[in-house]
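The full complex has more chains than appear here; those shown keep their coordinates.
Letters A and B name the chains as they come in the text, with residue numbers starting at 1 for each one.
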Amino acid sequence: MKIGFLGLGNMGGPMALNLLKAGHQLSVFDLVAASVKHLVEAGASAVGSPAEMAKGDCEVIITMLPASQHVKAVYLGEDGLLAHVKAGVLLIDSSTIDPISAREVAGAAVKHGNPMLDAPVSGGTGGAAAGTLTFMIGGEQADFDRAQPILAAMGKNIVYCGGAGNGQVAKVANNMLLGISMIGAAEAMNLGVSLGMDAKVLAGIINTSSGRCWSTDTYNPFPGVIETAPASRGYTGGFGTDLMLKDLGLATEAAKQARQPVMLGAAAQQIYQTFSQQGNGGLDFSAIIKLYSKQEG
Amino acid sequence: MKIGFLGLGNMGGPMALNLLKAGHQLSVFDLVAASVKHLVEAGASAVGSPAEMAKGDCEVIITMLPASQHVKAVYLGEDGLLAHVKAGVLLIDSSTIDPISAREVAGAAVKHGNPMLDAPVSGGTGGAAAGTLTFMIGGEQADFDRAQPILAAMGKNIVYCGGAGNGQVAKVANNMLLGISMIGAAEAMNLGVSLGMDAKVLAGIINTSSGRCWSTDTYNPFPGVIETAPASRGYTGGFGTDLMLKDLGLATEAAKQARQPVMLGAAAQQIYQTFSQQGNGGLDFSAIIKLYSKQEG
């Protein structure tokens, strides 16, 4: 299939490579020349602008951009995709942005005659490279069915979440809960250990009890409890604190627009912000347990 | 075996019954005559005071009391258990109290020549009746081994947590995390639904993603998502808000003594307190989602 891919960063780059490997013809664009070069060497053809991509003969265009202002600019800008793309081309935005903006862009696309899906992912750069991402999809069921085999080249779980924007809703809701659970796990583990318990014994009990969560049984923030977790390798790799902070920012913004209180969600955002301001934004988000640990004098 | 059982309330009553059913000889005490009568009719013999029980020939004495002041009074009071009990009798306290008090009482017992275990339970009145409680045990390993077959008549999981007080530590740490996760689940579910998602679809996604926790996959607070959860029967039964509030009070108190910050733990305590003050202390704790729901005018 002829596919356009716009945004070849840490996530978009390996995702595009997996599409090439699956045998698709790829037309790519990014502002960073080196990123484009890497894909061209792997067999993609480069275009000079979103407008040029839109004017081409892609059947599907996928975008992977940092934030909602970039998504709006690329789709809705004067010389953007919607100004030039043929009706019927399927548009898929894999950026993580707020649901309201996602719906605004999807509405404009549909009005222009283009089916559109929001398709944010989870799984990190590791999942992007391995083609094991989870896609959370919002849009029409028929468009989801059409996109499914394409996305399957890049991900393992392709989940339909309902109408436009719902992919983003699912992602911010899940990640807000994740951000809260991880801090809760850090507090519970540190409390138990400071009161004299062995960390592995405590984790074992929690993991067979009602406190059980992904943050304790799969990604425990206490060093040494789970050998494969970032906590056991100095909090390197994984899902960075500043990325969690971005997602919590989207969640509280969406909550504000929906006039929905999220007391722990907002508290979690501020706690990670405090930790990031102390210079830890690049560590895996489970490193938040360090904010709760006694500092050596 | 000859066992004394002190405290025959909502939890202690059915636990004592299960010991009788297992063939043990039971000597019981409670301030409430009706509670004693119920056990006597089932085959137990009644004593008139903790002192009388201590002076008897029980090999093991089990206590199940509301709070640390009762535990201290019964064990350490002028006419309490330790003033009269023979050395060597195994003492098991199943009350949920703060770890510091548990260690204080255990220390006094050991000094007096009595092995002691703290053995708080989870599983609620349903688990007490069915004999499926989880016991979290702190104390010496040898005493744990001795107690294990007795406790097995009342519970399904008998978990050794390490030295004295560690049963209480495990319980407050687990329940603090549970209290936080449930509020996080309530916020995430309500945020997603208020942004237009179907509750069951959202729960399905979270339960296969990193936000997964017992509060979403087993005890989801959104009505109708899990048919067997209290949320699907008007938040009746289950684990009451005021009981969760008690456990969070123990957790933050223990954290204060350990000089350990628990930001979300303390926030959770205040959120349940707000909900309880609005008259909802008797509802299952997952009803906290109602604090986050739009009130009809």
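In this section, a contact is a pair of C-beta atoms (placed from the backbone, for glycine too) under 8 Å apart; a residue touches a chain by one contact, two chains touch by 3 or more.
Fair warning: this is a prediction, and the values are worked out from it, not measured in the lab.
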> Looking at 2 placed copies, how big is the full complex in copies?
Replying inline: 4
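Going forward, only the chains that are shown with their structure count from here on.
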> Taking each chain's centre as the mean position of its Cα atoms, how many Å separate subunit A from subunit B?
Replying inline: 39
>> Under the stated contact criterion, what part of subunit A meets subunit B in this complex?
In response: 99, 122, 134, 136, 157, 159, 161-163, 165-166, 169-170, 172-178, 180-181, 183-185, 187-192, 194-198, 201-202, 204-206, 208-216, 218-219, 251, 254-255, 258, 260-265, 267-268, 271, 292
